[in-house]
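This report concerns only the one structure given below.
A single protein chain has been omitted; all remaining protein chains appear in their positions.
Coming up: subunit A.
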Amino acid sequence: MIKKCLFICFSFSLGIMNTRQQSKLIYSWYGKPLGSDRKLRTSHYKGILITSESSKTETCIQLGDFILVEGVNADQPYVAQLVDLYEDGAQHKHAVVQWFCRLEEIPQNQRKMLKRDISAQEVFFDQVLGYDTDIAAETIIKSIMVIPLHLGEELPVITLNKEQTFYVKQSWDGKCFKVLSPDTFSKLKEANKTRGVITNSSKASIPSDIFTPVKKKTESVVRSATKPKKIDMEIESKHSSSKSSLSKERHSQRMANNDIKTPTARKKLELNSPTRSKGRLLGYEVLGLLDDDCDATAPLEQSATKRKVKFTNDILGSPPKIPCSDDKSKSTTQSAEHHQSDIMRLSPYTKVNDFSDEDKNLQEKDDVPSLGGYQSSQSPVVTPRSRRRCVQKTSALIAEQISMLDQEDFLSDSDSSYSLSSEEKEDDDDDDVPCTPEKKTKSNRILSTPKSSRKSAVHTPAKTLRKTPLKGTPRTPRNATPEIPRRIQATQEPASVLEEARLRLHVSAIPESLPCREEEFQDIYNFVESKLIDGTGGCMYISGVPGTGKTATVHEVIRCLQQAAENDELPPFQFVEINGMKLTDPHQAYVQILEFLTGQKVTATHAAVLLAKLFSTPGPKRKTTVLIVDELDLLWTQKQNVMYNLFDWPTQRHSKLIILAIANTMDLPERIMMNRVASRLGLTRMSFQPYTYKQLQQIVSSRLKGVKAFEEDAVQLVSRKVAALSGDARRCLDICRRATEICEFARQKRAPEMVRMAHVTEAIDEMFSSPYVNAIRNASLHEQIFLKAILAEFRRAGVEEATVQQIYHHHVALCRMEGLQSPTVSETMAICSRLGACRLLLVEASSKYLHMRVRLNLSQDDVMYALREE
């Protein structure tokens, strides 16, 4: 029964695990308001308490502390220093922060300026303007350490708590790196100190200190191995809900968990809670709760995004689709959650806790059988303090038991592979779930920005591509980025004028500027620029026949905007491009967009959910996203939900999403889109007209600037011809390129030749002449007679369709007239199928033999013209 229940819980929680890792976190102020502003109706506080309901832990974060803030990517929470905390008139809790940026947040091309290797633990003091420093307090995850160092200084070797300690050496202002000013340096140093003082003082004020005995134990273990200084804080932060804790830590935590979180311990807490003053938990309790929470989550945390907390805050109560879990969690954890029930938010995540608790119960029983009895005997008389003591005692016992294990672990923790594998094994064992999602998370860490991932594999030649180990995490094949092998011999540079011209005329050659599309360029540029400056979203629909420079112009716009953003003229933005033709299924669009934005690789439905979250919730530090959707018409689905979502996101307040949709048909919105989709697309449209001959001429001559390879008239002829047919610039360039080849063939030895009219005419003929006439003229005699027989039969019957039998009779008659031996039926059938294969004829399936019907695939006049010439 329990097992089944567990299974259900678990399978359920797995479902949401990937989306968010939701734990009921309650944020409350610590201490009295320091001061309040009547006018703004804000009151400031010196600290904030984060209470995790499910595991009954509290953590206190005070001004000046360094914190992790939820980011776009679950694995890369932002690092910041808490500057201010206040509550506004609408009872929303705000925090003002000083950002630090990680290496991953710095554009790839500017990382080079550092000219040194950056450890993953190094952050930069962020002086980039334009980031919102005012964030919702609910996005704070936990406190961490940021230690300022001088530039030359080596990073202290920290074997423990790598994830929780960051170092800052330089500042980053969006363009260059600077050494920390002494002022900031001392401030940061100060912050660390004061923070230590605060924790210490809180320790002093509360006799049973912040740490559970287990921690003390581990602490003592660690002390021998690592620097004694700051160890308190490190351990504290280690045990405070760690989202991206290393697996080795998890392992140790895991070991500890198994012992700590016995049902009795839980019961004790439950018993405790009524006696506790409502609404405020003491600091150490918070920590305890948080501890439990994090321990429970640690083994399961996977690709959850850090946005989850915010999500729960935005949507009060539980997501509607998971009512059963709520019931469940209520029933199991309600008693423990009397306090602060006014802001109680049930979330599926509690589920996980339940499960893991129970799960541990099961494991526990044979592990420490005496424990339960001991604790339960204590439980009825506990006061908060005595409880703490008893917990200490029990935990001390447990800790003793496991310390050996831990020790081993900690001593060898610089090598994560062992614990990693054991961790995974463990996962498999007790979770009975594949650990693939976890692997994914790890790889995501590598992939945090698409750029970096790409770069990481560049150096590997494709034939012998090996997985590049990064940060010791195993690379899954999913992230292997392949490469076409390098060429062995260098490319030859163009030797002659014609070759040079050909190179420039290739469609892929990117000209410095796009001639003849200045107006369109300006329109699109203005549109995107204005949206960027406003920080809003919007859609634009761009249409035009193929080869009119739609995609090229849009790319040019993006290039210019990126340039401007680099020069600080515009706020920075992210650029994402998808192409309907390069997707196997319209829903894959979500996957690609998400991968571009966050580096996560998830399924289409999941990606849709994540993206909807991303664009519907306000995110601090999130840049505007410019999304190009090429070949929009291929994103059409029966329900049109892909298009609907794409165009719906920009309309949301916080989306900061600009969409440039490109397609061929001008009236696509009216033709294939439902009203609600078309309405969201809006009326910002632009259509690219086919190029006129003058424009084509300008395009060609601008590419040929400085190369004297074409006669003026020749270019004009091509332009006029193409403009009359399609106005496709690609065609124009292709013809010119072909003309250079023809010219090269025809030219005499070493004589510098220009492409003349004759060459161009030949190229045009080659590309545009109908192949049918030529094919008929080169057909064999009987094939020609067969075509004549078809014409004769058509004329006789007056219908443009005939059976082979009828045609055969005419054929025999014609042969007799010509004095030729008449072919057998088999031969005639062979002729017919040959002509059918060339599609000069359209024929039915050959099983009908003589009764197979035949039609001409070209007009009778063409056939007559082709045959008469002979």
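By our rule, a contact is a pair of C-beta atoms (placed from the backbone, for glycine too) under 8 Å apart; a residue touches a chain by one contact, two chains touch by 3 or more; residues count from 1.
Just so it is clear, contacts and distances are computed from a predicted model.
**Q** The complex has one chain missing from view, so what does its UniProt entry call it, picking from "Guanine nucleotide-binding protein subunit gamma", "Carbamoyl phosphate synthase arginine-specific small chain", "Origin recognition complex subunit 4" or "Vacuolar protein sorting-associated protein 33B"?
**A** UniProt lists the chain left out of the view as "Origin recognition complex subunit 4".
**Q** Among A:H92, A:R116, A:R795 or A:H851, choose the residue that contacts the chain missing from this document, as touch is defined above.
**A** Considering the complete complex, A:H851 is the one touching the chain left out.
**Q** Can you say which of A:H92, A:R559 or A:K582 touches the chain missing from this structure?
**A** Checking each option in A:H92, A:R559 or A:K582, the one touching the absent chain turns out to be A:K582.
**Q** Of A:N664, A:S687, A:T761 or A:Q860, which one is in contact with the hidden chain?
**A** A:N664
**Q** Out of A:T491, A:N567, A:Q638 or A:N675, which touches the unshown chain?
**A** Only one of A:T491, A:N567, A:Q638 or A:N675 touches the chain omitted from view, namely A:T491.
**Q** State which residues belonging to subunit A touch the missing partner chain.
**A** Output for subunit A: 454, 458, 462-463, 465, 476-478, 480-492, 494, 499, 502-503, 506-510, 545-547, 581-585, 588, 591-592, 631, 634, 664, 726, 728, 730-731, 734-735, 737-738, 741, 745, 766-767, 771-772, 774-775, 778-783, 805, 808, 812, 820-821, 823-827, 830-831, 834, 837-840, 847-851, 857.
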